[in-house]
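Every protein chain of the complex appears in place save one, which is left out.
And now, chain A:
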Amino acid sequence: MGKLELLQTLTGHKGIAWNVSWHPQGQVFASCGEDKMIKLWSKEGQEWTVKTVLVDGHQRTIREVAWSPCGNFLASASFDATTAIWDKKSGQFECNATLEGHENEVKSVAWSPSGQLLATCGRDKSVWVWEVAGEDEYECEAVLNAHNQDVKKVAWHPSLDILASASYDNTVKMYKEDSLDSDWSCIATLQSHESTVWSLAFDKTGERLATCSDDKTVKIWKEYKPDNQEGVIVSDRESVWKCVCTLSGYHTRCVYDITWCHKTGLIATACGDDIIRIFKEADDSDSNAPTFELVCTQLNAHSQDVNCVAWNPAGNEELLSCSDDGEIKIWKFSE
């Protein structure tokens, strides 16, 4: 059995802490929440402390923050219908671009692996793809209306320009750009969850996806490419995604977030029952019907719903979490 050791509890956000995001090098992270503030944290000696507070970027709750792969830009998605892009070209962090277009709440933002594309999604049921067009310039590449309810989360494939989105309509959709006419379109619909899909995370290969839902389950999906050796039928030469594993009976309330470490392969979940759970794939796991074992249950990880979990990208088994109680916690996992 594994264990989560609490390294530090960070207070500072008023109201709900919605999201935390590691800088790609894992030495800095950003947090945001109901108080419309973004805080940047780093280590001073052994202690994590606030280094910068970004205010006045948004008029309403900041739902999510995301670092660009190069680590020079930070994007923030807000209920005020805008997405702000922050950088410190001038020496200190400033908002140098604002992406407008969503009709109301923006709920998620994510940079593509190349850093050239950005995706946003929101209450207006749409997913937007933006292209970095120049210094502080972003152009809308596509508006994707594949979902029929609000879109909760967007995430990019770890190496390709393939985008996935999770929605209140209980489905996950994937999109890519057609190389011939450069039009973005939906290439797959992943249907199996019985309620809102809140979040999703690719594994390091991008050939598997983990999703979590209000139906209290986690599902693992596998990509079957054209001409796959398992004989799964695909149409139009597009991959098919199949649910190959459902983790049910573990979570007792809505699962709000999921993170899949690209270094260790561990999956962590954030749940409305105040618990953080960690799952590990079994050594003898069959790729067409994988087995994941619950290796850690951190009861009362927070005093209220856990909203977000994030593995340190450095692969040092550090985990960040934040909660409705306004707190951020840093944990260290060990087996």
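The definition used in the following text is that a contact is a pair of C-beta atoms (placed from the backbone, for glycine too) under 8 Å apart; a residue touches a chain by one contact, two chains touch by 3 or more; residues count from 1.
Keep this in mind: contacts and distances are computed from a predicted model.
From the set "Pentatricopeptide repeat-containing protein At2g17670", "MIP18 family-like domain-containing protein", "Mediator of RNA polymerase II transcription subunit 20" or "Aladin isoform X1", the protein name that UniProt assigns to the chain left out of the figure is "MIP18 family-like domain-containing protein".
If you put the hidden chain back, the residue from A:S21, A:T61, A:T259 or A:N312 that touches it is A:T61.
Of the listed residues A:E105, A:D124, A:E141 or A:D203, the one in contact with the hidden chain in the full complex is A:E105. In the complete assembly, the contact with the undisplayed chain comes from A:Y168, out of A:F73, A:Y168 or A:F292. Considering the full assembly, A:T196 is the residue among A:S76, A:S165, A:T196 or A:N312 that touches the omitted chain.
Take chain A: the residues that touch the chain left off the picture are 16, 34, 60-61, 63, 79, 104-105, 107, 123, 150, 152, 168, 195-196, 214, 253-254, 272-273, 303-305, 324-325.
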